[in-house]
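Have a look at the structure below before the remarks.
In this view, the complex is presented without one of its protein chains, the others remaining in place.
Up next is chain A:
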Amino acid sequence: MTGAGSSSGPDAELRGIRKVYDNGARGVEQVDFTVAKGEFFSMLGPSGCGKSTTLRILAGLEEPTSGEVLIRGEPMRGRPAHRRPTNMVFQRLALFPHLTVADNIAFGPRLRRRPARQVAEIVGSMLDLVDLAGYGKRYPAQLSGGQQQRVAIARALANEPAVLLLDEPLGALDLRLRVQMQQALKRIQHDSGTTFVYVTHDQVEALTMSDRMAVMNEGRIEQIGPPAELYRSPATTFTATFLGDTNLFEGTYEGGLLESEGIGVKVTGPGRAVSVRPEHVAVGRGLTCANRYHGRLEDVIFQGASTRYHVRLASGVLVISERREEAGSTLTVGDEVETGWDVDAGVVLNH
């Protein structure tokens, strides 16, 4: 299937996808995006926002209520899962407990009636790819969590899908294993050259692994773009607050100033809110930046490479600053301090 339609068009395209489940539950409201060939595309969002639903619609395990799915330019309407060039790594792995690792991996190729010798070759190369050579005869229950994870990925890749769909594949692993597996996944994606659509609710994972990512909320896409772009220029308050920490000031704009909770914030243009990342917020005495406020240092949190400062302004608003340099090291909790940032450090938001 990989050979088909290897033109320069996108590998996957979702147009106006909406899904209402039979019981009336809203799966997704409106989802549109395209994924380029060989891209690592992530969907990030809080629990229940519709990530799995979107993935299952791509896989053909769920029919959209309206909208269209295209894989390599081909409309998928009415095409069930078993006839789509996609494969999925499930949120709960779904390895067949009654089959060995090798038989799990061979499941897809055998259904496609590949000759036995070719099946053995595929299994061998997949086991090599996921670093599990020699584990073929074990049963899934005889593997560690990380190993099971890799079997699930190998099984899905054995069909040489046009698009590999991964539904929070690392969600159940502990932090150390997760970081290891993230690297392994990037390597596997690179080596296999497969297009990945990756679902997670871990923002660090999405930010570090993706070529591009979509932030989802309540069944809708909030914003799509490369991780750095989404982080630096969030388009909505949801993206700004969901990706990393931020100081968000909501209020009304008038003449270059956003009036918010008793303070005025100088901004670059009109909008409903402004987001200022903690790393752009200075703290100390005798600041020169355009936005400057007096407050009391409420907390100092040492984080290793950086330090966080919580400054309570007179108006009651809490401003968070994160500094790399040791500048603030003379400050102690309870001090009267100044905090502030430059006008262009604030990202103006309209939604």
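Heads up, the rule we're going with is that a contact is a pair of C-beta atoms (placed from the backbone, for glycine too) under 8 Å apart; a residue touches a chain by one contact, two chains touch by 3 or more; residues count from 1.
What we mean here is this: contacts and distances are computed from a predicted model.
Engineer: The hidden chain: which UniProt name fits, "Formate dehydrogenase subunit beta", "Putative ABC transport system ATP-binding protein", "Light-independent protochlorophyllide reductase subunit N" or "ABC transporter permease subunit"?
Structural biologist: Of "Formate dehydrogenase subunit beta", "Putative ABC transport system ATP-binding protein", "Light-independent protochlorophyllide reductase subunit N" or "ABC transporter permease subunit", the absent chain's UniProt record names it "ABC transporter permease subunit".
Engineer: Among the options A:Gln118, A:Gln142 or A:Gln180, which residue touches the chain absent from this view?
Structural biologist: Within the whole complex, the residue contacting the unshown chain is A:Gln142.
Engineer: Among A:Arg112, A:Lys186 or A:Arg312, which one touches the chain that has been omitted from the display?
Structural biologist: A:Arg112
Engineer: Would you indicate which residue among A:Pro97, A:Gly193, A:Gly255 or A:Gly269 is in contact with the undisplayed chain?
Structural biologist: Touches the omitted chain: A:Pro97.
Engineer: Thinking of the whole complex, not just what is shown, which of A:Ile153, A:Leu173 or A:Ile221 touches the missing chain?
Structural biologist: A:Leu173
Engineer: Just the residue numbers, please: which parts of chain A touch the chain that's not shown?
Structural biologist: Residues 22-23, 56, 59-61, 63, 80-83, 86-88, 90-98, 100, 107-108, 111-112, 137-145, 147-149, 155-156, 159, 172-173 of chain A touch the chain that is not shown.
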